[in-house]
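Only a single protein chain was left out; the remaining protein chains are all shown in position.
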Amino acid sequence: MRALILNCTLPTSPEQSSTEALLHVVAMAMRQDEIDVDVVRVVDHDVQPRVTDDDGVGDAWPAILALLREAEILVIATPTWPGPTSSVAERVLERMDALISETDDAGRPFAYNRVGGIIVAGNEDGAHRVIADVAHSLIDIGYTVPGQAWTYWNMGPGPGPSYLETDHGPEWSERAGRTAAANLAAVARALAGRPMPAPGD
Amino acid sequence: MRALILNCTLPTSPEQSSTEALLHVVAMAMRQDEIDVDVVRVVDHDVQPRVTDDDGVGDAWPAILALLREAEILVIATPTWPGPTSSVAERVLERMDALISETDDAGRPFAYNRVGGIIVAGNEDGAHRVIADVAHSLIDIGYTVPGQAWTYWNMGPGPGPSYLETDHGPEWSERAGRTAAANLAAVARALAGRPMPAPGD
Amino acid sequence: MRALILNCTLPTSPEQSSTEALLHVVAMAMRQDEIDVDVVRVVDHDVQPRVTDDDGVGDAWPAILALLREAEILVIATPTWPGPTSSVAERVLERMDALISETDDAGRPFAYNRVGGIIVAGNEDGAHRVIADVAHSLIDIGYTVPGQAWTYWNMGPGPGPSYLETDHGPEWSERAGRTAAANLAAVARALAGRPMPAPGD
Partner (left out) sequence: MRALILNCTLPTSPEQSSTEALLHVVAMAMRQDEIDVDVVRVVDHDVQPRVTDDDGVGDAWPAILALLREAEILVIATPTWPGPTSSVAERVLERMDALISETDDAGRPFAYNRVGGIIVAGNEDGAHRVIADVAHSLIDIGYTVPGQAWTYWNMGPGPGPSYLETDHGPEWSERAGRTAAANLAAVARALAGRPMPAPGD
């Protein structure tokens, strides 16, 4: 079983990323469960704004899409400033929109029997909105979102330190992250054992 | 296998409900799949605004909750005027909030291995937002939301006729409703076959 | 100049309300600015689920609506459990929907030249989403939402104490509340001085 975690933080490598610190907890838990995990920092790649699979020369989306095709588990990890989903995460979901009409030989949409999760690290309020928005996009494409397949960190109210700058509340976020990893794996395995059929008419 | 569909329309019975007309398609598809389906029009009952299981004498929530406990599949069906989720649906989700801390003997949250879906009938734009909001609340409580486990109807832009007053686009909504029924059943059965474990530490 | 603050908390009086504690800061700032402020705890009244002005005998909405008609400034104060707007606030906004088609003698929608603000007190993340949702409903009806006409409090991540149970961060929330009061008053006065016209064709 393979997982792909897309880090949708804004700064490019090697700049430090709170989102990366939190997603690391989820990745570690998955690896201990014998799941192969790829982590891609999307902003290090030049993903063009389009709604097709491939935008031609210079577009980095096809390479990320190749990893996504191999993964039964997809996790979108994103910061929030302050409130909405990051533009990098929105771009990923926009590009994934082309997968809605893609089916396998049995007529099953690409994302059926795959599962999706969400990680949000903001220094201010906004995580539940981001989880709602990303979960919605994933479900729309056909991913199944398991119960409590998310974690988040923030510290309100108003502006404040980031996840890496304070010791406020990481235990809760880390425990929720391990639960998310377990739930994603459990539902992915249940669907592998008894897959969803293709839609009828 | 049992399903509970909560019709969160605003008018009480016997007034006509577009939401009911659309949820009927989903209920029919489930029954053909040998799933027992209960449909409750929530507004006919006096559900009090609280975040506990039981608000005492006169509160109708415990009766609805009893049905909800028996159902592996929950569908929230709601209208939208214009944009947000109906207050009746929000109240149901608020009351369900008490289920977050309820676990079975194995330590599993109440909603694990149960699945949730969404039906929206508005005469104006707003369905995707409602689907996002309701899916988020369900996932938060621990329900798994299968890929494409929703349907909606509307006709934009601006105010216009309701689902029962026009023949604009019902086929798409009905087909999406049958797909939602199939996906809810498939994921519920997969989870029955190989259940999610209790969260660890 | 008059303001109406609707406390959309779930528990009825005299139970303690964190939302009330935070809205008190806004009310005090308005009164110091010579604005008459009414505060109504909506759940103490029996507001029926409808989208009309008056639901007949036993419906408490007409009384609240009468206060709302006198107020140039409307503030929706709501808790969040965990994530969405409270069902009480959604019901208020649903009932206000009937105001969309009401105009004065000059053809101006009811809410033109009135301003709206938002207060959110949750013990967990969700405030920005609630602010977005309530602001949207107000703008939809025709209210103008001034810049930074909101405040919120929460303390994440995950469940935790409420506003009245901790001394975490109230200064930021209170200062933002005073700014919201000033901005609501400033924009209401600007619009009183130079009102928006009726829509053309």
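Letters A, B and C mark the chains as written, and numbering starts fresh at 1 in each.
Here is the rule we go by: a residue touches a chain if its C-beta (ideal position, glycine included) is under 8 Å from a C-beta of that chain, and two chains touch if they have at least 3 such contacts.
Small disclaimer: the values here were computed from a predicted structure and weren't measured.
Within the whole complex, touches from the chain that is not shown fall on A, B, C. Shown as candidates are C:2, C:168 or C:189; the residue that touches the absent chain is C:189. Of the candidate positions B:87, B:113 or B:154, contact with the hidden chain is made by B:154. Although one chain is not shown, part of subunit C still touches it, namely residues 109, 111-112, 114, 128, 131-133, 135-136, 138-150, 175, 178-179, 182-183, 186-187, 189-191, 193-197, 199-201. By the touch rule set out above, subunit B reaches the unshown chain at residues 82-83, 124-129, 132, 152-158, 169, 172-173, 176. Residue-level contact of subunit A with the missing chain is found at 10-11, 43, 49-51, 81-88, 90-91, 93-94, 97, 133, 136-137, 140.
Everything below uses one rule, namely that only the chains that are shown with their structure count from here on.
With centres defined as mean CA coordinates, subunit C is found 35 Å away from subunit A.
If you average the CA atoms of subunit B and of subunit C, the two centres end up 28 Å from each other.
Among all residues of subunit A, those that touch two or more other chains are 128, 132.
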